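Some notes on the structure that comes next.
Missing here is one protein chain; the remaining ones are kept as they sit in the complex.
The letters A and B name the chains in turn, as written, and every chain counts its residues from 1.
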Amino acid sequence: MNIVENFDLFAPRLINKKELFSCGHRACSGCAEVLSVRLMCKALGDDTVVASATGCMEIVSSMFPTTAWRIPWIHVAFENAAAVASGVEAGLKALRKKGKIDDRYIKVVGMAGDGGTMDIGIQALSGAMERGHDMIYVCFDNEAYMNTGIQRSSGTPMGASTTTAPAGKASSGQKTWKKNMPEIMVAHEIPYVATVCPSYPLDFIRKFEKARNIKGPSYIHCFSVCPTGWRSPSETAVSMGRLAVETGVFPLFEVESGHYRMSPDMPKKLKPLRSYFKPQGRFRHLTDAEIDAIQERVTAEFNKLTQKAKFL
Amino acid sequence: MGKRVGLEVTVAVAEAVALCRIDMAGVYPITPQSHIAEHLSNLVADGKLDAEFVTVESEHSAMSAVIGAAAAGARVYTATSSQGLMLMHELLPIASAMRLPITMAIANRAVSGPLNILNDHSDIMPQRDAGWIAVFAENGQEAVDLSIAAFKIAEHKDVMLPVSVNIDGFQLTHMVEPVILPSQEEVDAFLPPFVPHATLHPSNPVTMGAFSMSDYFTEIMKAKDEAIKNSRKVILEVWDEWGRQFGRSYKPVETYRAEDADILMLTMGSMGETAKIAIDELRGKGVRAGLVKLRLWRPFPFAELKAAVKNAQKLIVTDRAVSFGGPGGPVFSEIKSALFAQARRPSIYNYIIGLGGRDMAVSDFVGMFDQVLADRAQAKADTYEFWGVRE
Partner (left out) sequence: MALKTWKELPIGCVVFEPGSASEYHTGSWRSQRPVWDDAKCIKCGICYVFCPEGCVQQGEDGFFKADMNYCKGCGICAHECWPRAIKMVEEG
């Protein structure tokens, strides 16, 4: 219940009232990714331009001839959101410098899912971050290719059953550990890397606001529960995100100029992984031994991270 | 008044692009294009060109970035070649569907495999259906003139389409040629500022690249087809205007000694100059030979082509690319299709020539004429062969 206590009575008063992402979008019922997009828009405000990759958020929001977006938005292809965003940033910079547009500060955002970021889009992302464009890149991670029908990506966690890494008599689903994308971004030595989850809206908004005010590239990794792909009840989308954080599966932290800081929302003591796995159909086939092995890895990874937060 | 200088063609093209006062360029190095990128970045580094030069990590990102910048309202430029163009392929129809006036130089080069860095047209031909306007330059001056004119065509309110300026790799890009570069004042007078049809700016939040189902997709394709067809009128106007201002005019189809010719040859790009010498040699021997140069590849100049070949008995179409297992070279099949319904049309012969930088001497062009002239039964018409291949 601490979320509610922290959250207090003030939440709506602290949050931008303007809905920059409209009702009528076609996201599945209980989609935490579209909730994340809605909160991101609130945090960043009107003076934002979004370049989106192909994916769930693109198709649910832009059914021609209508759009859910109330901020400028462009979609070009799947693997190039970061490159398109970098071009928008360069274009706006040149036009502002030459006095061809007004000189307000506009933040450019590139966004994609886990597949669009960690698999097919990682080259364009690495390039854009290395070049130092003044932009935010957001990975909305729902841990598989949900838009195309729940195929595995390099963001799919060990043991999860997907349509291309299904659990069966001879398989326990995903055979590989989730790619550690935030660390790959930290290795780019960009000014700001953060993880967020919409289950913690104030932490979420604070980190987006911080990224907005940083001149240079920021990377935000957003954990986005997908009830459809995870085979979990739609009403638990927010509580499931909270469990991912509380079990240490998805720790909330930020890295500013190489300095790690755990989010104050992180619990002192982690909950057991089982409480997070149990309500999700994608993990239902796992044996106790398999869960124990994954638990071991989650604990180890979490300890590694807290060490960095202590010393880096 | 512009000045006449001796320049490598890539450098001349970069100078021409700078005269167009681009706002942003995104270019990835690839032989034989790289000198354009290098010279543009020199101009930016020396403060002579006020533009963002984005050193992207691939051609895919080069095209992505110029799409983004053009959508923001910037005048943009990129250049590529061969494998780079193939990597951009996915994005080309998106750029044209979004109606973004991007100007791109293509230093035409063979496509792998095997790897070959030399000239042919196998890179541009697979981009035929991308919805880009495509023009071919024959020499350095044309590369300069057509590059500047490309911005004006692309950005015209009745066009709003991307344009590729095709410049044969090495054979043209790396030649040092005498070139007249227009002055800044002349280019400013010719090329008005870019007025985009929509921009990514919070003052008027728009959505670009929305998703379409079958209810709209056909209409969107039809609109794009009409847009590129309609660009023909503007292309003619802009090239005429260039001619009036600079004294060098361009046509979608250009001819040399073709009016009274019995036998014609069709070329695209820099080989037209060698073919011309062959025509003169043949004329000297009493052969009524002529040349047709296809400058505009898209939109395809049907009327001009039909007019240019209407009196000929035989037409030799040269192709610099192969359509494997297809009806002949890509240019050949287009020409055949364009002339199919004509009551009177020449017999059409196809030679695939100059692949992967294979040298084509005047004697090679004369040799093709000789072969076709000898074919009295016209047995080889409507078929194709690889010129000079070792059997």
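Following the convention adopted for this analysis, contacts are C-beta pairs under 8 Å (C-beta built on N, C-alpha and C of every residue); 3 or more make two chains touch, one makes a residue touch a chain.
Because the structure is a prediction, the values reported are computed rather than measured.
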| item | value |
| --- | --- |
| Touch with the omitted chain, as defined above, among A:61, A:117 or A:153 | A:61 |
| Sole residue of B:9, B:104 or B:210 that reaches the chain not shown, by the stated touch rule | B:210 |
| Contact residue for the chain not shown (choose from B:223, B:307 or B:361) | B:223 |
| Sites on chain A contacted by the missing partner chain, in the whole complex | 1, 4, 7-9, 11-13, 15, 19, 21-27, 29-32, 34-35, 38-39, 61-71, 198, 201, 227, 233-239 |
| Contacts of chain B with the absent chain, listed as residue ranges | 97-100, 160, 197-198, 204-208, 210, 212, 215-216, 218-220, 222-223, 226 |
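Rule of thumb we're sticking to: only the chains that are shown with their structure count from here on.
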| item | value |
| --- | --- |
| Parts of chain A lying in touch with chain B, wherever the complex brings them together | 46-49, 51, 58-59, 62-67, 69-77, 79-80, 83-95, 97-98, 100-102, 104, 106, 123-124, 126-128, 130-131 |
| List of chain B residues in touch with chain A within their complex | 23-24, 26, 50-52, 54-58, 60-61, 64-74, 76, 90-91, 94, 98, 199-203, 205-213, 216, 220 |
